[in-house]
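My questions will all concern the structure given below.
Of the protein chains in this complex, one is absent; all others appear in place.
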Amino acid sequence: MMARPDAGEKATPTSTQLLAEQAAQKMFLEDRASQSLGMRILAVRPGYAKLAMTIRPEMTNGHATCHGGFIFTLADSAFAFACNSHNLRTVAAGCLIDFLAPAYEGDELTAEATEQALAGRSGVYDVLVTNQKGQRIALFRGRSRQVGGTIVDTSHDAA
Amino acid sequence: MMARPDAGEKATPTSTQLLAEQAAQKMFLEDRASQSLGMRILAVRPGYAKLAMTIRPEMTNGHATCHGGFIFTLADSAFAFACNSHNLRTVAAGCLIDFLAPAYEGDELTAEATEQALAGRSGVYDVLVTNQKGQRIALFRGRSRQVGGTIVDTSHDAA
Amino acid sequence: MMARPDAGEKATPTSTQLLAEQAAQKMFLEDRASQSLGMRILAVRPGYAKLAMTIRPEMTNGHATCHGGFIFTLADSAFAFACNSHNLRTVAAGCLIDFLAPAYEGDELTAEATEQALAGRSGVYDVLVTNQKGQRIALFRGRSRQVGGTIVDTSHDAA
Partner (left out) sequence: MMARPDAGEKATPTSTQLLAEQAAQKMFLEDRASQSLGMRILAVRPGYAKLAMTIRPEMTNGHATCHGGFIFTLADSAFAFACNSHNLRTVAAGCLIDFLAPAYEGDELTAEATEQALAGRSGVYDVLVTNQKGQRIALFRGRSRQVGGTIVDTSHDAA
């Protein structure tokens, strides 16, 4: 996710992809939560993000399985990277998660967020969380809201 | 939440309260996630739980505010303690969270979970998350499912 | 819900109540859906609405109970009247419904919508649907979005 020389060009497929990568890079640097939980960004594109996280012992709860909160947090981060991929500052308004199967200590979870709709300042994103065997762990649907401003400052790019 | 001498009695208001406390105590001991995030149980009753958590620096994200995942996790824990308060092992099926206002580093959040419905093995619980000023931070609604078994073993109580 | 002489006054408790009633009255006149289903407005206040509907034979489905869609529609109408009660044109962004118990032909359902949060143009409303015995039939949570404009034109009130 390093900067590329064509960053100042108009929004071509290349530059929208570049912006998505730059926005994700900047967000991740500021996102102590996602970092401290060991999340890794596997891919980011306009309207899309894929993250991974390994379930640590301190993420488990009283049923000896991963606390649902950490599954949600991974999905919510993937959602955040996907809905900020257009370089327009966006926050979560509301999210639904359905837990399908338990996750266990040591599991490698992947969350894949895909834009379903974006109209005006509101968007809807679906996130699928799977484990290292490809089993579905959770389905997440998030509603986003643009709040004004950008992630990466592009105002000097035309200079 | 210490054991009381009437633990072996039939389910009177006192003993259902005692069971709720014992179940919460046992769950919390096994719940590394809630412990490691610094959650504290403020109150527990049949169908009810109130938890608190302070927002740490490593819970913040790219918008300099608390990552929504940790607000969810606090609410989800309160939900778990409330829906296991009848000493019947219960898990989350699905949860909706609506984010109303941002939370910041150092904020003291409280999550209050209240049973709205319980029919057969399914229940619905509402959780209200507020900050130290009493401002509403999030609304959470969880659907629970009993999975068989108990938290605290009561089979020897009649002895 | 008839017009009262003080309609042009500033927003006092009386005039906000009056606006809520006038907005509901106008909305209901235009709302063929709610009318044709036989809904009645029992009460409306700023941030609040209470509607009733009787389950007709043509509202039942293959399980010999009321189709969930009509329970949702009643709740959604109560939500709409509550979130438009401030006389600012508002639409539903998303809604969750949890079905708690079946409703049957001939049942008299009541839906009571209460504002839980309103910040900027977004709001969250809870609706409780009960039957004539006071049993809880469904819980509904709606997220609203103001879209600009008013229901009742108040621009001439100062004349």
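Each chain gets a letter, A, B and C, in the order it is written, and its residues are counted from 1.
The rule is simple: a contact is a pair of C-beta atoms (placed from the backbone, for glycine too) under 8 Å apart; a residue touches a chain by one contact, two chains touch by 3 or more.
Everything numeric here is computed off the predicted structure, so don't read it as measured data.
One chain is not depicted; across the entire complex it touches A, B, C. Interface note: of B:47, B:68 or B:94, the residue touching the hidden chain in the full complex is B:94.
Remark: the omitted chain is touched by one listed residue; of C:47, C:94 or C:123 this is C:94.
Take subunit C: the residues that touch the chain left off the picture are 26-34, 36, 57-64, 66-70, 72-74, 76-77, 80, 84, 89, 91-99, 151. For subunit B, the residues touching the absent chain in the complete assembly are 93-94, 96, 122, 143, 145. Where subunit A meets the missing chain, the touching residues are 96, 98, 100-101, 116-117, 119, 124, 136, 139, 141, 143.
Criterion: only the chains that are shown with their structure count from here on.
Set against the Cα centre of subunit B, the chain with the most distant centre is C. Distance between chain centres (mean CA atoms), subunit A to subunit C: 36 Å. Taking each chain's centre as the average of its CA atoms, subunit B and subunit C sit 32 Å apart. Within subunit B, contacts with two or more other chains are made by residues 96, 98.
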